[in-house]
Every structure is written in structure tokens, then in C-alpha cells.
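Please read the structure below before turning to the comments.
Missing here: one protein chain of the complex. Every other protein chain is in place.
Labels run A and B following the written order; every chain starts at residue 1.
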Amino acid sequence: MAGSILRLENIEKSFGGTPVLRGVSLDVAQGEFVTLLGSSGCGKTTTLRIIAGLEQPDAGRVLLGGADMAGVPPERRDVNTVFQSYALFPHMTVEQNVGYALKVRRVPKPELRQRVREALALVQLEGFEKRRPAQLSGGQRQRVAIARSVINRPKLLLLDEPLGALDLQLRRQMQQELKRLQKKLGISFVYITHDQEEALNMSDRIAVMKDGLFQQMGPPEEIYGSPKTAYVARFVGAANILHCHVDQVEGELVRFANAQGSGAFLARGRRFQPGEPVTLAIRGEQARAVKGLDRSAPGLLGVVKEKSFAGGLLRVTLELSGGGEFVCSRQGLDSDLTPGDQAKIVWEPEHACPVDQELSQSPAGKEGGAGES
Amino acid sequence: MKNRTKLPILYLGLVLALMYVPILVVILYSFNESKISSVWGGFSLQWYARLFRDRAMFEALRNTLVLGGASCAAAGVVGTLGAFGMTKARLRGQGAVEYLSALPMMVPEIILGMVFMAFFSLIGLPFGMGTLVLAHTAFCIPYVFMLVKARLVGMDPSLAEAAQDLGAPPVRVFFDVTLPLTAPAIASGMLLAFAMSIDDVIISVFVTGVDVNTLPIKIYTQLKTGVTPEVNALCTLMFLATLAVCLLAAFLARERKAKE
Partner (left out) sequence: MKAKARQKKGWAWLTVLPLYAFTLLFILGPLIYMVVLSFLTREEVWGVRLEFTLDNYAGIFEPVYLRTFGESLKLAFLSTGLVVAIGYPFGYFMAKLTAHWKKRVMLLLMIPFWTSSLLRLYGWIIIFRAGGVFDQLLMALRITSEPLKLLYTYPAVVVGMVYALLPFMILSVYSSAEKLDFSLVEAARDLGASPLKAFLTVSLKLTLPGLLSGLVLTFVPSMGLFFIADILGGNKVVLVGNLIQEQLMKARNWPFAAALSIALLLLTTVFLWLSRRLSKEPS
């Protein structure tokens, strides 16, 4: 794709015989905020380090602004990184830290001072020039790290879980600030986190990563509303996973039945045959447990196991007849359900999403990809 | 509860006092008029005057300082370079060399003295300042090496990476980040090496030449043969120097803490 800031083509990387990246491809456009989302060990940090040039891929290409970065060391790439530990130079002042990228490029002193001042103003740390990292709070250090990496206006900024060490309040605040900064500067961001709320809040596109592969990539609504695999469905917003068999197909509407009951979902353009096994993901917020429904009505039959209240949502856990659990959640405190009640779980067909098996190897068909078998 | 804390403090005080007794005795007797140290003859500064006229003593002092300086410098260079190389890459024989270089610290000094003396005469090196520097460097290197290596190993690797990421080529990274952060360890190592060198007597006795005297050797031979009270005066001055350095170091440490 012409004009893309970053392009990864089938990146593979192993450490000591263990494959960490198994064919990762990515296109980041100008000004885009892309998040790599996944649990620890999935390969997101390695991907970032390869983009920065701190690691070399075993196979695949890294293209920045269309140019192949093979053999190009980190100091010559127009990419900057915000490290997880901030990596502020402890023996330098804030001014020297922030101005380092300019000092290395021999920017004359007066201009350097001016630009440092501007960068500090961007992150609301005016006047902090002479302080040392040891004297700053966690949030302040974080902002110095950001100022340091944007001062040179790189085309691409890599951020490795920058908000991980901050408390919840500060984290939420910094999320807003980072997003604002990104839009203002127009820099493309590649952001790493394991916090799905953060990813959903900030990103233009999310890539959910597992075991060195992208499971799904797309805008937040798509990831949330149409998860492709059970893993994505579970990782981004809790989901209930249901295994069943197709009963009838009526155009877009597909009915299924299984030991727990019956229900329907939308085909979403795919073709289903009666008898075909299907895995469905249904979000707890989009299902309701209702008492007193007719036995023959569509829905899953279950017995209320427990009710809990967490973070503004009322969670009702039901034990399904035929085994398994289902969690419904909704706003509000009142509910006429008590543990032991029989209830039916119902949902709108468009809220049940058919999902696939997880990707265990790189999707076939990419150019030059040396896929594993 | 208050009564229980008395015993520890008393104990500490007692032991500390006992530690200073010999030192204080030496200082006291340096002002003794009488030549025989057991008899107090009255207050006098004559031994200090005698000391300042003693040529041989000054030469020994000069030798000691030169020796200490040369050894700690050589050990500083060799040890620091070695520590850097060994932490950057896996090299063959690394473990063995590391162990060997630390041997001088673990081996009784008499053996080291003997070993060096035998070896130097085997290869025909003339005994003198040269052999002294070689021997001292050998036991000084581990101090520098271990301190620098510990610092390098404990240093956050993302600091050097950040510098690179911001545009600094490897040489720049070394001078801007790695070296400044390692400097304190190098300095402490060299300081420790210097202190060890100027106090060494056993090894020096074995590898020195006939006409090269260091201060410790001179004092040692005088202690054995017959003590001239000048030695008291010399020791007192040495003690004052040590005291000054210790107090300075403590003061500097406090200053640095206050800045943070």
C-alpha cells in the first residue's frame, strides 16, 4: 500500500529455538493509532523491538516509508520508542534527556533549548528543565519520556505499555492526553498494551495478538462486535462461548438447538448447513436472564447460581442445563432473580457472533510468506 | 524497653574504643620527649622535626605514592576494559580468566609474594619499581574488575537502547550513557586499589629491589630492627591523612544525598 508509514511483511522471529513471531504482517497509515493487544508472551514487545531496529527478524521485511530497513540500525530509523520503564537517563537533567535526540543531531544550543521548552509544554511540564529523573513522580517521568521521543517529530512512535506503572486514575487521564497528543502531532502510533479497555478507548485499529500471530485486526467496534475467534471474543470484553449445531437456515437468520436450549444468530454473509457445528460468542451485556418464560420459547435454560455486583454492572451467573455457565450482566442494581431460580437466557440474534478456531499459523496467500505447516 | 537498649550501645562503644587505643597510643607517644617509648619524657615535637629532615623517608613516601598511582591506573585500565568486554559478548575462556584474575584476592599474600618473586627471577626481570608495579597491579585488578562488572551487569539495558533509538551511534552511546553511569564504579575500584597498594607490605617485601623502599616496607623493617620514635611521628601523620580522607568521603556522600 503506497504511502503507508510502516509495513511489516510476514515477520518471523525465534529466540533460542522457540518461535516468538510466526508471520506477522501489518500496515500502518499516516496519523493512525494502531494498538497491539495481547497477554504477556504473545510477541508484542518483540514486534515493537523489530520495528525499532533493536532486534532483527529471522524472516520477513520491515518497511518504513516504503524503504526496506534491513541492515539499518536503530539510530538511523525515523522511529522513536517510549520504553516500558521510561529509560530516562538518570545522570542527565530533564532538559538534557528531552533534548538528547537533538543534541545527537548537533542542533545548535539556542534552538535546542527552545524546542525542549515546546516539547515540555506539550506534556504540561513547563519549568521542569533542571530537575532530575530521580526527583520526579511516575507520571511526570512518563511525560518526560514522551516529550523526549516526540521532540524530533518522528513519523512513527512506538509505545511499550507506557501506562502500566500508573494508578487507575492517572492511567485514564494519560489515555486521554496521549490520544490528544497523537491527533495534534499527527504522528502514527503503534501502541502495546494488555489492557483491552485502553485499546478500545484509544485506537483507530486494534490487532489482537496470540502466540506470535495476529488473530484479528480492525477498528474497535469490529473487534468488539464481530470477534472472529473465541479468543478474541473472550479477550476483548468478556464473552460467553457456546457450542451448538445448526438447526435451520432462514435467509440471514440461523437457528440452532443444543442440550441447553435453542436460539438464533445472524449468518453475516456466511453460509451455514443444517447439522453444521458452530461456535458462538455472546457478550454478557447483550443477553438477559428472564424468569417465567414458556418452556418452548427460544433461549437457553439455566438455574441462577449467583449474583454479584462489580463496577456498576450487575452480574448474574447461571448454570446451564446440560452443563456450563453463562454470565449475563447489565446496569442497575435491581433484579427479580435469586439463586435457585429457573430462567431463560435470551438475546437478539445480531448479538450472537459465530467465531472460528484460533489462528495457529500465518494466513496463507500472503506474498513470499514462508508459512509453517 | 529502654533498659534493654543499653547493652548493645555499651558493647559497640567498648569495642570501638578498644579499636582506637593502639592508634591513640601511637599518636600520644609521637610527642614523647623520651626516646624510650615506655617512659614519658615530656611533650616534644622533635621527632616530627627529625622526620622532615629524613631523606630516605621522603623517598620511600614518593615511591609508595608513585607505586600506588601507577598500579591503580594500570589496574583501572585493564580491569575496566576487561569488564566491558566480558559483559558485552560471550568469549572463550571468559570464566577461567575471570577466576584467575580474582585469585590474588583469595590467596594468602605470602604465597603471592613467593610466586611473583620466583617467577620474576625466572624470566630475569630486575627487581625494583617495575616488578613492584606488576605485582601490585595483579592484586589491584580484581577490585576494579569486580566493581565495574557488577555495575555493568546491574545497569538497565534499555538505557543504552533508548540512546540508540533517539539517534546516537554506538560510540556516542558509550560516551553519553554507558561511561558516565559506570564512572563511579571505576572510581571506587581505583580508590580501593590505591588504598590496598599503599598499605601492602608482604608482597612488596618479596618483589622489591635492594634500593627501592616503600613506606610500608620501611616501617616494617624499622619495627623489626629497632624503633626510632620518628616512626611514631610518621604514623601519626599517616593517620591524620587517612582521617582527612575518610571525613572528606563521608562529607561528600552527605552532600550528594542532600542534593537528591
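Rule of thumb we're sticking to: a contact is a pair of C-beta atoms (placed from the backbone, for glycine too) under 8 Å apart; a residue touches a chain by one contact, two chains touch by 3 or more.
Please read these numbers as outputs of a predicted model, since none were measured by experiment.
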Quiz item: Which residue from B:77, B:129, B:155 or B:183 sits in contact with the chain not drawn here?
Solution: B:77
Practice problem: Quickly run down the residues of chain B that touch the omitted chain. | Solution: 8-9, 11-12, 15-16, 19-26, 29, 37-39, 77-79, 81-82, 84-86, 88-89, 91, 93-94, 97, 100-101, 103-104, 106-111, 114-119, 122, 134, 137-138, 141, 145, 195, 198-199, 201-202, 206, 216, 219-220, 223-224, 227, 231-232, 235, 238-239, 242-243, 245-247, 250
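Following the convention adopted for this analysis, only the chains that are shown with their structure count from here on.
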Quiz prompt | Chain centre separation in whole Å, for chain B relative to chain A (CA means) | solution = 57
Quiz item: Where on chain A is chain B touching in the complex?
Solution: 52, 54, 73-76, 79-81, 83-85, 87, 89-91, 100-101, 104-105, 132, 134-135, 148-149, 152
Quiz item: Touching chain A in the complex: which residues of chain B?
Solution: 156, 158-159, 161-169, 172, 176-177, 180-181, 260
